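Step one of this worksheet: look at the structure below.
Only one protein chain is missing from this complex, and each of the others stays in its spot.
Note that the chains take the letters A and B in the order they are written out, and that residue 1 is the start of every chain.
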Amino acid sequence: MGFLEFFKDFFLGFWDYETPKIMVVKNRRLGVIYRSVQLLVITYFIWYVFISQKAYQETEERPESSVYTEMRGVAILGDSVRDTTEYAKPSEGGDVISTILRREVTHNQRQGTCAEHFSIPNANCTSDADCVPGELDFDSHGQRTGHCVPYYNYTFKTCEIKTWCPIEEAAAEIEPPLEEAINFTVFIKNAIHFPKFKVLRVNIKPRKPKKLLRCHYHPETNPYCPVFRLGYIADQAREKFSELCKTGGVIGAFINWNCDFDVDPSECVPTYSFRRLDLRKTLTSSGYHYRFAKYYYKDGVEYRSLIKAFGIRLDVIVHGHAGKFSLIPTIINAVTAMTSVGICSIICDWIMLTFIDKHEVYSGKKFDDVTKNPSPPVVTEITLTSYGSTHSDLSDGVPL
Amino acid sequence: MGFLEFFKDFFLGFWDYETPKIMVVKNRRLGVIYRSVQLLVITYFIWYVFISQKAYQETEERPESSVYTEMRGVAILGDSVRDTTEYAKPSEGGDVISTILRREVTHNQRQGTCAEHFSIPNANCTSDADCVPGELDFDSHGQRTGHCVPYYNYTFKTCEIKTWCPIEEAAAEIEPPLEEAINFTVFIKNAIHFPKFKVLRVNIKPRKPKKLLRCHYHPETNPYCPVFRLGYIADQAREKFSELCKTGGVIGAFINWNCDFDVDPSECVPTYSFRRLDLRKTLTSSGYHYRFAKYYYKDGVEYRSLIKAFGIRLDVIVHGHAGKFSLIPTIINAVTAMTSVGICSIICDWIMLTFIDKHEVYSGKKFDDVTKNPSPPVVTEITLTSYGSTHSDLSDGVPL
Partner (left out) sequence: MGFLEFFKDFFLGFWDYETPKIMVVKNRRLGVIYRSVQLLVITYFIWYVFISQKAYQETEERPESSVYTEMRGVAILGDSVRDTTEYAKPSEGGDVISTILRREVTHNQRQGTCAEHFSIPNANCTSDADCVPGELDFDSHGQRTGHCVPYYNYTFKTCEIKTWCPIEEAAAEIEPPLEEAINFTVFIKNAIHFPKFKVLRVNIKPRKPKKLLRCHYHPETNPYCPVFRLGYIADQAREKFSELCKTGGVIGAFINWNCDFDVDPSECVPTYSFRRLDLRKTLTSSGYHYRFAKYYYKDGVEYRSLIKAFGIRLDVIVHGHAGKFSLIPTIINAVTAMTSVGICSIICDWIMLTFIDKHEVYSGKKFDDVTKNPSPPVVTEITLTSYGSTHSDLSDGVPL
């Protein structure tokens, strides 16, 4: 056979259509099993993959998100007034905002020497000999001077240290909690942008700003008013507000956007949920507090007011998920579905060849052995030739 | 048949190779359809999956990112000088940085009593009888004392309240916007690390620091100089800088790393884009502002300067995507491609058995019915036996 002929054969053969030969088994029981498995697979794909998981959609998981928070409310604590500037930190209004609900203030601290706290190891003393000058323990408040001095207004003595004086433990003025803060509100403005779908959504609707800041969130009646009372937040997080006032706590404010852009984008409204993020339980180290200072100068000397602040820290966490019909995932999933239907054959073949009676017959029909001495084909060839089929046809085809 | 014989049969059968029987249909029209569908599927896989989507690569989506921001520029506003320390907040230079472009400053506030703002409900009064002592409305600035006092320098009266005095609305000094800030620059240093590929990339090139801080970003001529003028940022975000000066606004600075580590990693240069993140439109509540205070003591009394700051908040958001050749995804996708070609058969079979004439013949050839009375096999067996094929061979094989 020359090269040209081979090429011609190949070219002609290239346009042939090849399809597997199928054996049809007229067995009602097997058929029912087969169709049942098929039905199961198809149901799974249509219901779970396409309807429940919306596999026909292109999705975007991580939208660009911008959060702006603003606290509102004013309260009286003793003789002084607390407004937003006093209790909301940091002031910039980002996605983490904390409210100070209780303070322990140490006024008029200045660098100097004073008595160490009595709980510090080796701090109790009777004479200067008990205090090593220059010692600086990790847990201590400062460096020892080597003197033994009376502990503030008490009669016992502790080692003198160089530090910010007086020390917090001795001089802190513990303020009562700001229980009225239960009515403070936090306004959480959140804009998200899905770059793939070019959709921008905001969790508010255009309206008069005054009206916006006076409303309160309600999932049904007021979904576009992201203004939350601290009391509402504590409730949703299943925490007691009075407890939070004492120890503080970190609460996650979850904004969840679940958008289907195959329907009207205006139905893409976020849901809000709140959950306490730090551990509470019986843990004594639970809660949230931090220290900061206000500095000032008096006669050229730097003073500070040290404030230990307990409060609620709100961490705004935005989750977003959007989907829109797209051809590529639809095709891919449809193809996967069709391919998976083929799995039915594997199961049914196994049943057919194992359990159903007459499986020997089915097996014999399904499997065609080809040994090294393929005599039957030769025989068949002869038989068939005598009935006038063309030789060329048979040499390529399956002999009968 | 004994157990040993069965085991021997199974063992021998285990090494047999099984392959589906194929029917070759010599029909040009069907062949063309078949090959066309195949071509379509293969083209899709090669072009879309492998070339466009780079499915042969292992990818990493969320690199570890570190952002350091620094603002530069100095401007004169009236008699005073504004440098970075004055207008950039927070000072730590993280991924959120705000520039103060306009301020409304209420100087010398101290805790005391003064007149409530007239817009507060029931704040207007003619005598003390109109003011309920102890009342603390949510929208009010403080707690009512029960007195009716003149409203600052005006002739009308409002209820007196205990608060930080004077109130912002009455005493705030509104400064003009810092229009010169259009030339301020922000330097955004960003280092990313892909842990899977162990690649660290930075958006700057080693050079003299002075030179670095004086350059300006340009996508083509200066891609390694992440120093942006505020005016450039406003332009890119399609905002008017003068407008932003008045109301403030939140702008997202997107750094996009799209790296292909199959080519030289030095080609992995980020692109920058800017987009306004808060809603603008006709919304009156749009813009960005926050309040903070500077505290000081005078004669033992705490004073504060309350500053309402309008400005641009830059949220630096880093996206990263890296890919590198890997064997596993290549194999998986190649296998999927091959499997998907099988889909062609489903389509073509359906065409063959439905539309092409002589489909009855093709159908007859393709499908082999096996009923409960499988007489033909028995017959064939006899026929063939006479032609000398071994019996054992046929009992396992398909009878001809």
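Assume a residue touches a chain if its C-beta (ideal position, glycine included) is under 8 Å from a C-beta of that chain, and two chains touch if they have at least 3 such contacts.
This is a predicted model, so every value here is computed, not measured.
Trainee: Of A:156, A:292, A:325 or A:355, which sits in contact with the chain we cannot see?
Mentor: Answer from the full complex: A:292 touches the omitted chain.
Trainee: Which parts of chain A face the unshown chain closely enough to count as touching?
Mentor: Touch with the absent chain occurs at residues 16, 18, 20-28, 30-35, 48, 89-90, 96, 98, 111, 136, 138-143, 162-164, 250, 252, 254, 275, 277-279, 281-285, 288, 290-293, 295-297, 304, 306, 313, 315, 317, 339-340, 342-343, 345-346, 348-349, 352, 365-372, 374, 377, 384, 387-389, 393-400.
Trainee: Footprint of the hidden chain on chain B, which residues?
Mentor: 14-27, 64, 66, 68, 70, 72-76, 79-81, 83-86, 90-94, 180, 183, 185, 189, 191, 193, 200, 202, 204, 206, 208-209, 212-214, 294, 296, 298, 303, 328, 335, 338-339, 358, 361-371, 375-376, 379-380, 383, 396-400
The definition used in the following text is that only the chains that are shown with their structure count from here on.
Trainee: In steps of 5 degrees, what rotation angle do you get fitting chain A onto chain B on the CA atoms?
Mentor: 120
Trainee: Take the average of all CA coordinates in chain A, do the same for chain B, and state the distance between these two points in whole angstrom.
Mentor: 14
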